[in-house]
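Here the complex is missing a single protein chain, while all its other protein chains stay put.
By written order: A, B and C. Residues from 1 in each chain.
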């Protein structure tokens, strides 16, 4: 692997700009027998909470046109099991670990960050702020710049890790939220998380999912993600990691041209667990042909003609 | 056509619940030679403004996964030509005309409504509030309940026509906007309008559309529309006309079960100008088989098991 | 095999709306009957998810029996020799064969796939299984000739067009009377599995059922394929199963 794909994201440096998105690649270890996980730019693990969570009532997934809904309910093994059992395996495998965390209060976000501060072998922390804040009537942290800045600032105060904050497309004003997290000390913005949708089972005449609504992902949301990355690129100076519907090289190029310095691949992992490595090879070939490095593509679509 | 499909929407009664969506069926007259336009539940004409508009820089359309973007720029012939030249043809054809209007100030919305008050043969007025309000720093009418209520109330005061207000999925809180327009006197809510997306031409390394961003429509946005109709059905008492990605009977059923008393078909008209009549026949057969009327389906997905 | 991009080497059509897809693996596939693979073709953006299929054969050649029931299986059933596939597996827990108990295999429709694999494996070990195969009509009985070669085949159809008229549980009751010291291995529609489990419980015969659930990853990572446990909490079809002891799913109540 030459250096054309080396990616610098503020304090974080990656071998290549391909990160597998949280919730779509487990904890990474499950794929060790299938994919050379150490070669990935990084793995954002399934969202970790203080306590283990069993998840929501099934059915938890449904397919939509060029996309899918999920209402997994952030099922995860909890921080203890992750730190004690999973992290050692990830260190042995040489995976570049990005720890995705979520909580329903600022205090819990801070406690998670504080505890990960002691853990060896973590490349970055990613805050999933698309969750209801129980102390704010369940209004989720991701909808306003203020709420997002509050949790970002509180975590920034206790962590020395590169700090990523993951934005929700349901934000009232995505640029406002982006500015909020930047001013509060985030190093990197990752976007976009899923947007809520519903599928109705016309035979049962009820919502398909046990939880009724689920987060939509996949190619269907790509134009939304590219548009929002394009807008946020003009609103902030910190690097952006784009995602939402990436499933081929062309999608990667669109996100980079819009302003993403790196990308995350989510739903596409289900169909092809090794897709990020394939896309990484394809991007390298693309850059070699043009004798450029991937970084040269970032934000190019903003240039005046 | 039996009465199974007869649809009552507050003050408005339709032969069947299929309306062709604004901007996707022209002014209706163009299709006279292709489709029995009088048999349609209704036609929501291309958005009408006080002045004619030439539209935006091309390219104006781009395709996305299971959807499309458009940045037509609300090109239209203006109210004078519409009233003097188009309306007489629509009356002759016996089309159930829903006049979709848009403006960038409350005053202009009011003037449009006032002038249509004099025009014969209009079944309903539909306000497209997904437009920037020039007097509110371009913040569009559709994003807040307050702004939406203001324009709705002002138009309500001058029109005796059944009043539809069309909601944007980019609303900060769609239920808040729905309650706002209901309290301000709207008779019917239509939803959803397009959501902004972007496609980048990787060869030119620039946004594909002349206007950079465009409104996304088609099957890709259906889960979003169904979810929002489901939410709004619980928030208001006035009838809802659902739309967003409808292209087959199953889609129609999903929207009705979620709470739509009628539907609008948009993008699907491009591939098959007669699709609404075909779906209407299919819905009638579906209802006949089960010996129910379409109205029996409305909101059924909300029943507890 | 684990995970590969391969091509379809042969397509057979054992029944209407059914296709048997064979593909060559880079390395032999060490699979146990009941284990499955996730498969997706190069068909662009819709549908996005791969589909789960029980292995019918393993070795240098893998094969799956596809019944067309929706968008994904329609596309797969329409594929031709040389078309590209992404396949990964074998995944999940297969059947645990009991060394002494008389093997009674109960298949419903496309549930025949993993059980033909099992019947062949038993035959190789010199054990002839009793194979109960139920379907709606004679058109829903793919691979029955192959079964007859390796097992004692008993067929039922709901319309009586072939075999005994009625449901598969009728002959099952008789078979269990003749062979009380049996082990049931079953795969098929939800309703059939439950009925078979009831009969098994009543006859006090152990029963292994292969479940289905909508899946995204097939690898135990997405947590999508949850099924409630009778004792609370969830099991995951893709890695706790798809094969379960009947009572772990339906409780001992049944």
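Just so we're on the same page, a residue touches a chain if its C-beta (ideal position, glycine included) is under 8 Å from a C-beta of that chain, and two chains touch if they have at least 3 such contacts.
No experiment lies behind these values; they were computed from the predicted model shown.
So which of the visible chains would the left-out chain be touching?
A, B, C
Pick from B:61, B:89 or B:105: which residue touches the chain that isn't shown?
From the options B:61, B:89 or B:105, the contact with the absent chain belongs to B:61.
Taking the full complex into account, find the residue in B:145, B:180, B:197 or B:219 that is in contact with the omitted chain.
The one listed residue touching the chain not shown is B:219.
Which is it among B:5, B:19, B:35 or B:87 that touches the chain not included here?
In the full complex, the listed residue that touches the missing chain is B:35.
Can you list where chain A touches the absent chain?
Answer for chain A: residues 65-66 touch the chain left out.
List every residue of chain C that touches the chain not included in the displayed model.
Chain C touches the chain not shown through residues 44-46, 71.
Provide the residue numbers of chain B that touch the chain removed from this figure.
Contact residues on chain B toward the absent chain are 23-27, 30-31, 33-35, 46, 54-55, 58-63, 65-68, 70, 72, 75, 218-219, 247, 267-274.
Heads up, the rule we're going with is that only the chains that are shown with their structure count from here on.
Please list the single chain whose C-alpha centre lies closest to the global protein C-alpha centre.
The most central chain here turns out to be A.
Using the average of all C-alpha atoms in each chain as its centre, how far is it in Å between chain B and chain C?
47
How far is the middle of chain A from the middle of chain B, if each middle is the mean of its Cα atoms, in Å?
Averaging C-alpha atoms per chain gives centres 34 Å apart.
Pull out every residue in chain A that's touching 2 or more other chains.
Only 65-67, 218-219 qualify.
Note the residues in chain C that touch 2 or more other chains, in rising order.
45-46
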